[in-house]
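All protein chains of the complex are present and in place, except for one that has been dropped.
The block that comes next holds chain A.
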Amino acid sequence: MRKFLPAAMLLCSTAIAGAEELKVCVEGAYPPMSMMNEKGEIVGMDIDLTNALCAEIGASCALVKTDWDAMIPSLMEGKCDAIIASMSITPERAQIVAFTEKYLQSPNMFIGRADAGMTDTAEGLAGKRVGVQRGTVANDFMAGEFPDVELGLYGSEEEIYLDLAAGRIDAAFVDAGTGEIAFLKTPAGEGFAYFGAPHIEEKYFGKGAGIALRPGEDDLRVRLNGAIQAIRANGKYAEINNKYFTTDQYGG
């Protein structure tokens, strides 16, 4: 997907002359963020965002399909110049690579019966039983913020949805991205909806996913940060987001 560079952009990109070539490591195995279509092309929200960001900084980007385990080594060996693969910003990874600001942070949200009139407050959840996946950040959040709400601890999200549909729990607190695809958009999810605000409190949910670069690539990092803000502001992000999700995956 080659893009012609508008003249204005060339002027904006200060010291860089000509079309910058960037190789971007993507995964292709994390639907709907990054996946293979029937023609064998890599598509998904990560890919669309990659193209939008590259256009924004005036670079021509080549996708390098890379296994998850090989992502950071490939970056460090120069097989690619950036990783755009929904990679969460963690202190461990930040010791090796340099992250941009987050470009993605799928929030956690409550799901309940659309007509139940629940809210994400202590009063709104009083006497309710809420299902979470055992030992996840969602579990920590519920235990920390709603200590009086009875929790159902599940081994997997599928089990949460089974019990939510059966009525054993009144609400589920799950990743909004997968909650939509695995439950709300399925027949079992009929009559259910998100309620309350998207939750991304850093104390529990960390910093979201960033673009990983080699340390020292400060110029590229600054320009990508600017590009993230730019596509947030000009509606390009929302346009891509809405192709895949009904909730904003940037997370506030």
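Please note the rule applied: contacts are C-beta pairs under 8 Å (C-beta built on N, C-alpha and C of every residue); 3 or more make two chains touch, one makes a residue touch a chain; residues count from 1.
Rule of thumb we're sticking to: contacts and distances are computed from a predicted model.
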Candidate names "ABC transporter permease", "L-lactate dehydrogenase complex protein LldG", "Pyridine nucleotide-disulfide oxidoreductase" or "Sarcosine oxidase subunit alpha"; UniProt protein name, chain not shown: "ABC transporter permease"
Of A:A19, A:A94, A:L162 or A:A230, the residue in touch with the unshown chain: A:L162
Residue among A:G135, A:G191 or A:P215 that touches the chain left out of view: A:G135
For chain A, residues in touch with the removed chain: 131, 134-136, 139-140, 152-155, 159, 162-163, 166-168
